[in-house]
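Right after this comes subunit A.
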Amino acid sequence: MEFLGLINYWIVIVLMMTGFYIVIAHDNLVKKIVGLNIFQVSVFVFYITMAKVEGGTAPILAEGITTYSNPLPHVLILTAIVVGVATTALGLALVVRIRDAYGTIEDDELENQEGES
Partner candidate 1 sequence: MAALFSSHLPALQVVLALLAAPLCVMLRRPNAAWFIATAVTWALLAIAVVLLGRVLDIGTITYALGNWPAPWGIEYRIDLANAFVLVLVTLIGSVVIPYARASIAAEVEEPRIYLFYCMYLLNLAGLLGIAITGDVFNLFVFLEISSLSSYVMISLSRDRRALVAAYRYLIMGTIGATFYIIGVGMMYQVTGTLNMVNLATLIPDLVDNRTVMVALAFLSVGLCLKLALFPLHMWLPNAYTYAPSAVSAFLAATGTKVAVYALARILFTVFGGSSLIDDFGLQEILVTFAVLAMIGGSAVAVYESNVKRLLAYSSVAQIGYMILGLSMASVIGMTAGLVHLFNHALMKGGLFMVMGCVFFRLSSVQVEDMDGLAKRMPLTMAAFVAGGFGLIGMPLTAGFISKWYLIQAALEKGWWAAVAAILISSLLAVIYVWRVVEAAYFKPPPKGAAEVGEAPLSMLVPMWVMIGMSYYFGIDATLTLDIATGAAETLLGGVQ
Partner candidate 2 sequence: MSPEQAIQLSLLVPFLGAALIVLTWANPNVRETVTLITGAVLFYLVSSIYPTVAGGGQPSVTLFEMLPGLAIVFTVEPLGMIFAGIASFLWIVTSIYSIGYMRGHDEQNQTRFYALFAIAIGAAIGIAFAGNMLTLFVFYEVLTISTFPLVTHHGTPEAKRAGRVYLGILLSTSIAFQLVAIIWTWSMVGTLDFTQGGILNGKVGGLTAAILLGLYVFGIGKAALMPFHRWLPAAMVAPTPVSALLHAVAVVKAGVFTVLKVAVYIFGVDFLFSIEASQWFLYLAAATVLISSLVAMSKDNLKARLAYSTVSQLSYIVLGAMLASDLGVIGGGMHIAMHAFGKITLFFCAGAYIVAAHKTEISHMHGIGRTMPLTTIAFMIGSLSIIGLPPMGGLWSKWYLALGALEAGQVVIVGVLMVSSLLNVAYLLEIPFKGFFAAPADNPSPKAHHEHDPDHDHRFDHQQPREIKEAPLPCLIAIGITSAGCLILFFYPEPVYNLMRLIVAP
């Protein structure tokens, strides 16, 4: 029974790890950032999942409703999302510059060029 309650978490973990894998395994700089996004989004999902209360509703106070889901993780994730997009924007900006400077956005090719330069 208990394990049924955990399945959601496990799926989330699978998601996280997919993102994480993309980040570390791929050479394409844009792909890395995509992976980073997926990684972070799945962490957000993890937070939101833990906030859910059985039979609760969105934490917007209204008459006749007694159980709400936990609002704090929502707040944290609102913050985290914005942090995430900020990071993405910076990362992409760097990618553009790297492309201008090196003519490639593949990590290993960059390393070769660094070796030469």
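Everything below uses one rule, namely that a residue touches a chain if its C-beta (ideal position, glycine included) is under 8 Å from a C-beta of that chain, and two chains touch if they have at least 3 such contacts; residues count from 1.
On how the list was made: all candidates are chains of the complex that A comes from, given by their letters.
Model, not experiment: these values are computed from the prediction.
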**Fill in**
Expected hit for subunit A (complex, candidates 1 or 2) is 1
**Message:** Using the touch definition from the top, list the residues of subunit A that touch candidate 1 in their complex.
**Reply:** 16, 20, 23-24, 29, 32-33, 36, 39-40, 43, 46-47, 50, 72-73, 76, 79-80, 83, 86-87, 90-91, 94-95, 97-98, 101-102, 110, 114, 117
